[in-house]
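The structure under discussion appears below in the form of structure tokens.
As you look at this complex, bear in mind that one protein chain is not there, while each of the others sits in place.
Moving on to chain A:
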């Protein structure tokens, strides 16, 4: 994921044109978990969903090549896409989860471009479903899901009822590579197209980005010989 990101000259955001986009790594882990659950026969069907312009179909196809059964592309482009944030996506997911009568919604814990870490939580709240976030282990037990969560203090194990929302953390699994035969099979799988309006979702953002700046350039440090020198320097520049 080595990409040099530049802030736009008008400070309205970062330059995304010409930057290679691929599936968010936590979402890859989420897809892998869903496909694994299907292989273990806990769930019947996995639907891969992505919201965005035409290019996202490539990402959906990758999910299909990993083993999802079908895809849904929710078309969002232009200004709506630039303003799209976790709340709008959560609304779309909530609407789709109801429409598809899903028993689980599995997402990556956060996207590595904005690091919001909100979509899963918001989706659960809108649906009034239980949530198992930062999952490092998922076990289905009848109508309940046991989730081991990675938290600051260590690991927390919870049991929640389905339908539920789960978000995938790093150690949940190692995503498979799409094999060539599966890529060929993915060609035949269907991707449905729809717009947010079809789901009754209003895409208006309640958040306005005022300005985006690069972090300040790191200044050179100063080396000192003794602890006394250090204290003197810190006092001199007002730090202590």
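The rule we apply is simple: contacts are C-beta pairs under 8 Å (C-beta built on N, C-alpha and C of every residue); 3 or more make two chains touch, one makes a residue touch a chain; residues count from 1.
The rule is simple: contacts and distances are computed from a predicted model.
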Per UniProt, and picking from "AP-4 complex subunit epsilon", "Large ribosomal subunit protein uL14m", "Short/branched chain specific acyl-CoA dehydrogenase, mitochondrial" or "Transcription initiation factor TFIID subunit 2", the hidden chain is "Short/branched chain specific acyl-CoA dehydrogenase, mitochondrial"
The listed residue (A:62, A:133 or A:167) that touches the chain absent from the view is A:62
Only one of A:180, A:204 or A:219 touches the unshown chain, namely A:180
Across the whole complex, the chain not displayed is touched by chain A residues 58, 61-62, 65, 177-184, 186-187
